[in-house]
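The other protein chains are all here in position, but one chain of the complex has been omitted.
This part shows subunit A:
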Amino acid sequence: MVDHDNTGSTGDDSASQVPDSPSTAPGAIPPGHDDSTPPERDGASPMARDEPIPMAHEPMVDDAAARVFLVGVTKRYGSTTALEDVIFTTEPGTIHGLVGPNGSGKTTVLRLIAGLANPTTGRISRPAGATGYSFQEPRFFPDLTVRENLSVFRSLADDPEPVSWVETLLSALRLEPVETRRARDLSGGFRKKLDLALALLDRPQLLLLDEPLADVDRFSRRKIRSFLTSYATDDRTILISSHNGDEFADAYDRLTVLVDGTVRADGAPDDEQVAAFREYYS
């Protein structure tokens, strides 16, 4: 399990312990966490802040290492607070939606989980296995072709997947027609698909997708959705950030609604409190 810990000025190690006992449910506030809640903002959610966040189901002990935990995570950039006391947990074998309007802090959450940024306070834990990240703004070597990008990033892995997996990705994401084209010359949709392919290259246990279907054509969307749904099995988790939640509306197993940097609801899509934010995901 990979931990990012920043307990801020409290210096209280106990507050940063990630629970891995069977008594701790996903979404529940873990032991040792200060459960004081931030003040309600404008446009407050219907979810009372002093209520425990709804639980999806009791986790298996063996699942603990495969889950992502965010415990009391706050992220500030100077005087701007991007996230405030964010708490949620993902379950292996599920597609977890992180939904909310623009600027609600979804990308910040993904960057923190990926270890690309550090929380100001709080603790983050993710599976020790490979983490794939498809960025909101695609990230690849612009001067290399699609295939060269895949080849270079594949060889960066300690234990690269077989070449046949690259072929599978090229086919599943419909990248074959542009595989010899320079990445900088790709259209927006193909850029996004290349970024998604790069995120999947290590067959990661945790897949972080930031607006994965932006600019992608309708046919490809169906194909990608189907591919991702079949990918999220066993110990694999897909965390999808989207301000246009209907892209995966039928695929989500669980949703976390983020508004103005705070978690307003967390639970199954049909959960009453989550459903109150349906506008963000259906």
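Throughout what follows, contacts are C-beta pairs under 8 Å (C-beta built on N, C-alpha and C of every residue); 3 or more make two chains touch, one makes a residue touch a chain; residues count from 1.
One rule holds for everything that comes next: contacts and distances are computed from a predicted model.
Visitor: Hey, which one's the missing chain according to UniProt: "ABC-type transport system permease protein", "cytochrome-c oxidase", "MinD superfamily P-loop ATPase, contains an inserted ferredoxin domain" or "CoB--CoM heterodisulfide reductase subunit E"?
Guide: Of "ABC-type transport system permease protein", "cytochrome-c oxidase", "MinD superfamily P-loop ATPase, contains an inserted ferredoxin domain" or "CoB--CoM heterodisulfide reductase subunit E", the absent chain's UniProt record names it "ABC-type transport system permease protein".
Visitor: If I consider the whole complex, including the chain that's not displayed, which of A:141, A:165 or A:227 touches that chain?
Guide: A:141
Visitor: What residues on subunit A make contact with the chain left out of this view?
Guide: 111, 114-118, 131-133, 135, 137-142, 153, 156-157, 198, 202
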